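Here is the structure we will look at.
Here the complex is missing one protein chain, while the rest keep their positions.
This part shows chain A:
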Amino acid sequence: MLVAKMLRLTDALRLLKLLAVSCAFAQLIGTPVLADQEQTFSLQGFGTLGMARTTSNDLEFVRDLSQPGGIKKNWDGRGDSVLGLQGGWHINKEFEAVVQATTRYRYDRTYHPEISWAFVKYDPTPNLTLRAGRLGTEFFMMADSRWVGYSFLTVRPPGDYFWYLPFYSIHGLDAAYTVPLGEHLLRIKAFYGHSDGKIPLADRQWEIKDSPMLGGFLEYQIASWLIRASYANITFKNNLPLGTLLPASSLEYLATKDRRTDYYSLGVVYDQGPWQVQLMLNHIEQGNNALEDSNGGYLLAGYRIAQVTPYLGYSWVRSERHASPDPYASRVIADSHSDQKTSIVGMRWDVARNVAVKAQWDGVRGDPTSIFPYRNDPVNGRWSGKMDIYSLTVDFVF
């Protein structure tokens, strides 16, 4: 236990050290100035130092399924803390190269920095943007900025909506086209690539690398309203890491290899004056028998008073049970069940330029069978389905 705590401390120290070094670097290079028609380099970063605790030791609260372990009753900095650095090379008006690295608590219980994006961007016309390389995936609205705490209102993106989304990047390409319609704008984006990453499951890891992903969206901007409908899919390259303990027939029934999962979502954002309101809905259709189909969503509203923005939110997720006569398979399927609602109350305080402090309470009220969003699945039904989460973060960009 003590060793675990020490490890956590050294990890935090490592993060701080990296932060200090990168700040010094940023100062050295200076703020990015994009002079016209000239090649320029820029270095920018973002980060969050966060702490959270829950009211239950029965299971571990995670930010999304990419984290192998989570938060219990003790204050813990692993869940939300992150540091990111982006280097940009502005080659000319049309071409730009971007590399972004982040360090955070990841699938293998380490903070090893990862290259989150590395791509070349090409703007052949003012309406068209093409990118190729390692890209962030916009499965759902804001999915590609989930770790940039400074960019959003809440401590973390509402979990009931994003837990299911441990996919961060693809090796591939995307294209975005903007069509002006009077004062309004229609934006179309499509992406295709091979997914990159691992999803931790119990003490094993599910390799999703090389799984093909395809998706796109239609987005309509009317003054302060933004409406987006998206679709995306992934065809899993591998089966779940269930080991060899299950009978072959069960394994075959639970196969995910070469099965496609579809993600549908709708987002509406209103952003004007002191108001910020978001409504998001999603529907996930699993093309395999191991995971359950689900519906999720959230409603979030914030109102800024001077430098403080209090906010209220409500999110939910519910998966559709499907029974199997095979008891082994049924147990595996039950692990992917979710049925819960979360109330969110918090505030964001913009204390200084590019620094925000946030405090948030999440009240999870769910069914005891709702265990998919968590880690360390409880045995013997000790989990009541109810839990409160208290979070404090400092978000910054530089």
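Before moving on, here are some points about what is shown:
Definition applied: contacts are C-beta pairs under 8 Å (C-beta built on N, C-alpha and C of every residue); 3 or more make two chains touch, one makes a residue touch a chain; residues count from 1.
What we mean here is this: contacts and distances are computed from a predicted model.
Note on the omitted subunit: UniProt lists it as "Phosphate ABC transporter substrate-binding protein", one of the names in "Cytochrome bc1 complex cytochrome b subunit", "Phosphate ABC transporter substrate-binding protein", "Prokaryotic ubiquitin-like protein Pup" or "P-II family nitrogen regulator". Contact with the omitted chain, checked across A:I91, A:L130 or A:L185, is made by A:L185. From the set A:N57, A:N74 or A:N354, the residue in touch with the chain omitted from the display is A:N354, counting the whole complex.
In the complete complex, the residue from A:F61, A:Y105, A:Y150 or A:F236 that touches the missing chain is A:Y150. In the full complex, chain A touches the hidden chain at residues 32-36, 42, 44, 46, 84, 86, 88, 90, 96, 98, 100, 117, 119, 121, 123, 126-127, 129, 131, 135-136, 138, 142, 144-145, 148, 150-152, 178, 180, 183-185, 187, 221, 223-224, 272-274, 304, 307, 350, 353-354, 356, 397.
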